[in-house]
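Shown here is a partial selection of chains from the complex, left in place.
By written order: A and B. Residues from 1 in each chain.
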Amino acid sequence: MVNGVERPLDLLNNSKGKEVLVHLKGDKQIVGTLLAFDIHINLVLDNTKEMKDNEVKRNIGLTFLRGDTIIFISPASTTLKKE
Amino acid sequence: MVNGVERPLDLLNNSKGKEVLVHLKGDKQIVGTLLAFDIHINLVLDNTKEMKDNEVKRNIGLTFLRGDTIIFISPASTTLKKE
């Protein structure tokens, strides 16, 4: 078990204050520091950047993201580090 | 932590009376002053403008926006100011 993740929301809780990669429907990708979330998976991110082909397309600063459009959320520190 | 944002709706509360950028499904972008919101993320904006390629496409004044079509909401003051 990784860091005591027993329920899905535990992972979001462990990721607060850390950078996360958020993949939205329509293949939109967002990177930012997770400040807050709720049970609808609505998120608040800081230093938010819209990414395209691994490059920053636009800085959108502090952002409220509706959970409804999210496909997955991954702590950036774990991305690209696993086999 | 930024301005005590503990729950996602705190960011919307802090943004009342300020200009926000709202990104809708179908890549529609709206800018306006946030007057009110509810738990469904329905918004009321004033001085609302529909944007296209960073230019004002249409002024739609006072507007009720259904939360259902919203992807993200970002206080305009934080956009383009971060690293």
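Some observations on this one:
Following the convention adopted for this analysis, a residue touches a chain if its C-beta (ideal position, glycine included) is under 8 Å from a C-beta of that chain, and two chains touch if they have at least 3 such contacts.
Owing to the predicted nature of the structure, the values given are computational and were not obtained by experimental measurement.
Complete-complex copy count for the single protein sequence, taken from this structure file and not limited to the 2 chains in place, is 7.
Basically, only the chains that are shown with their structure count from here on.
Taking each chain's centre as the average of its CA atoms, chain A and chain B sit 20 Å apart.
Those residues of chain A lying in contact with chain B across their complex are 17, 24, 26, 28, 30, 35-38, 42-44, 46-48, 59-66, 68-69. If you check the complex, the residues on chain B that touch chain A are 1-2, 5-12, 21, 25, 41, 67-68, 70-75, 77-83.
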